[in-house]
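For this depiction, one protein chain was excluded, whereas all remaining protein chains were kept in their positions.
So, chain A:
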Amino acid sequence: MAEIQIRNVAKQFGSYTALRDINLTIADQEFMVLLGASGCGKTTLLRIIAGLETATTGEVWIGGRRVDHLPPRDRGIAMVFQNYAVFPHLTVFENIGFGLRMRRMAETELRQRVERVAELMHIEQLLKRYSGELSGGQRQRVAVARALAMEPDVILMDEPLSNLDALLRLEMRTELKGVLAESRTTAIYVTHDQVEAMSLADRISVMHQGRIVQAASPIEVYRNPATEFVGGFIGNPPMNFLPARPLGEGRWQVAGLVVDGPRLDKPLHFAIRPEDLRPAENGLQARVRVVEPLGAHVLVTCDVDGAMLRAVLDSDISLNPGDRLTLAPQPDRIRWFDPETTRAVH
């Protein structure tokens, strides 16, 4: 059992605040992704859990044990680094067995363990090579194998796929998900790539300016972003936001359209995902500015009452810049945000 609890963790680098008041519980065997733009503090949080960085305040608990005062090796963790950190002076075999050697594991057991994880990561034919003789993808596999060989309670991964090319990244992503599910370890995975986060995570913690702004399942984060930032950060193209004026009785004026919404009496932001807009008789009056074919879909950027609106439409529609278009939002997908706090309003 390796539930992870992060309690009131904050981190200060001099006068710069990297993390503020982080509280997060990660369930045993959960795959948690820390997602955010660079500088949001996600790597710092991971390094604090690993023990490579000390929190200024707060506690880290792993498996019911407080670990923030322990060195990394006593925390029951293994880690996959962004640049792999595969030791160049050791063979693949010795790299995978490094942690086991540090634990003074008996030679025969070590050999079996290394060979088993090497097979799992499909690198059994590379065991005698040095890292200088490996491709980026192979090094990545060695780094993962080295972590798995420890049979840790928790695997920490710091942007492990960011140095791979697109095709390889896709392949490794699928493989990682399978391997980690099978290993039944708790995993924390740092990335800035929202697609990676969506596809891997049981739960995503979206981080922004040193805070966790939302921690929820990928679909929840996507459908019901807690703040405008999350809506804009997750999803490509991002969520659309339009100013909305209250008409009373839960009726709202959005550009030329009147829609139902929360019973509040102050201006809000109306939000809708680009794929939740459809051409219709009755809707938002838009003027097409840019048309970008994406294969199955077409991305249309339009102008609605002076604001920008993006829509992802079926590619059988024929549009040109300057055309007029009426777009209807799918009513159950409309979200509302308070422009003062940027938080979601229900």
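By definition in this document, a residue touches a chain if its C-beta (ideal position, glycine included) is under 8 Å from a C-beta of that chain, and two chains touch if they have at least 3 such contacts; residues count from 1.
Assume contacts and distances are computed from a predicted model.
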| item | value |
| --- | --- |
| Per UniProt record, name of the chain withheld from view ["Transcriptional regulator", "Indolepyruvate oxidoreductase subunit beta family protein", "Transketolase family protein" or "Multiple sugar transport system permease protein"] | "Multiple sugar transport system permease protein" |
| Option touching the unshown chain, where A:Ile6, A:Ile26, A:Ala50 or A:Leu257 are the choices | A:Ala50 |
| Residue among A:Arg129, A:Lys177 or A:Arg245 touching the omitted chain | A:Arg129 |
| Contact partner of the left-out chain, one of A:Val60, A:Met79 or A:Leu313 | A:Met79 |
| Of A:Arg113, A:Arg146 or A:His269, the one touching the omitted chain in the full complex | A:Arg146 |
| Missing-chain contacts mapped onto chain A | 50-52, 71-73, 77-79, 81-83, 85, 87-90, 98-99, 102-103, 129-133, 146, 150 |
